[in-house]
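A selection of the complex's chains, in situ.
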Amino acid sequence: MSHHIRVITPIVSDLFSEAQLQPYATDSIRLTHTRIDKGPASIESTFDEALAQPDTLVKVLEAEEEGCDAIVINCLGDPALNPAREIVNIPVVGPYQASMHLANMLGDNFAVISVLDNVRLLLEHLAAKYSLSERYVGFDYVNISVLDLEADLDGLVKAMTEKSVMLIEGQQANSIILGCTGMLGCAQGIRTQLLDRGLDVPVIDPLVAAIQMAEAMVSSDLSHSHHAYQTPPEKDIVGYSFPDRKENKKTA
Amino acid sequence: MSHHIRVITPIVSDLFSEAQLQPYATDSIRLTHTRIDKGPASIESTFDEALAQPDTLVKVLEAEEEGCDAIVINCLGDPALNPAREIVNIPVVGPYQASMHLANMLGDNFAVISVLDNVRLLLEHLAAKYSLSERYVGFDYVNISVLDLEADLDGLVKAMTEKSVMLIEGQQANSIILGCTGMLGCAQGIRTQLLDRGLDVPVIDPLVAAIQMAEAMVSSDLSHSHHAYQTPPEKDIVGYSFPDRKENKKTA
């Protein structure tokens, strides 16, 4: 029987579809998709991220209610990752966190290449928050906005490859993380071009990494610690309506 | 002429009033207050914080529009601090960030005593994000919810003093940060009781620290770096309405 992983895209534009995810489904992994109804068209700042979080949390509660086995939040900024863990029992995975840990295992350090310079501090802060700054050896960006990524995929792969070469040769980066989940599907092309130049480094597609990490957690019967991510105390909330939370009492 | 500092309380309950802030106003500092209209009754989790952020950002834009000289976000979780800096030019100060930096200058390290264990990870993550973890030597909590803090202030001061003594003697904490801005006004009482026991450590009231740090920035003619906190790209936003942003082009 397969595990049901819900991918939640925390933007209101239709950049992702359920059909697009199916290449990453397997006999073990069933993938469904939803996007938020309120929030920004794309996430390219912490301002965008702040507006994406409330409705993402609604979708997180719905996913658990609908019986999903795990949740992946489809944005490299890992928006609402910690609040989501506070309110559900099933594993919630952020693509950036998953990618950085995977990159460390594969290459001992990593560099990130994202869309705009605007996300630089956001990505540095997440590495610091996860205590992974020491192995974060470089950041660069292709200067294309999220919603324009799909316009010229060949150009994107080429630009990403150039930036990768600079980070590998200049900063001794041993692995590359694609800095936006909207770059889905580009990793293999970049990797091929890097191998052509004799540079054998893994290129990590963060959405794929997040799906695989979610599957690893579900298969190991593991979820996040409610000793770390504690259930929020009940209280009045004005202006947002949430589905009822399941009682956060896990059973073994 | 005095500087106009706007204190924004990012919760919908009436825990704070403008009158309560006036003891901290001076000839140089004029203090006005507002609270958010949509969000949680109090902030005791990252979930609460996620719901507090969007309307806090509305109030941040309004404050700049109204000609305030600086903004203080009145919650130790520093909610919406970075997104706020992305969208305004006037200084925005978070009480926790201000307190940790002040504590390091006064005591070379610090411990935090907050309301509930639920905020432990949130406060640890902020210290990591600000690269201040090395001097964060301890955390404890009095197990009183934010909205109950005012019920027994004498008891609160006594409990905070006991926890302080344990952190000073057991963890060699050299300064104490009150772990919730709702503890406003308790610092002096705790300090007095600590001095009575021969423990001469500063006790930092985070809202006061934030107001003073905001004043220091305004007086020095300094504001945050838009090279770090870059202006968010324009895009469609569904479900939230914001006042027009002023153009983020500073002039010297």
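As written, the chains take the letters A and B, and residue 1 is the first residue of each chain.
In this section, contacts are C-beta pairs under 8 Å (C-beta built on N, C-alpha and C of every residue); 3 or more make two chains touch, one makes a residue touch a chain.
Please read all numbers here as calculations on a predicted model, not as lab measurements.
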Could you work out how many identical chains the complete complex has, if 2 are displayed?
6
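The definition used in the following text is that only the chains that are shown with their structure count from here on.
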Between chain A and chain B, two copies of one chain sequence, what rotation angle (nearest 5 degrees) aligns their Cα atoms?
180
Please report how many Å separate the Cα centroid of chain A from that of chain B, as a whole number.
29
Which chain A residues qualify as touching chain B in the complex?
12-13, 37-42, 44-51, 53-55, 57, 80, 82-83, 86-87, 116-118, 120-122, 125, 128-129, 131, 145, 147, 228-233, 235-240
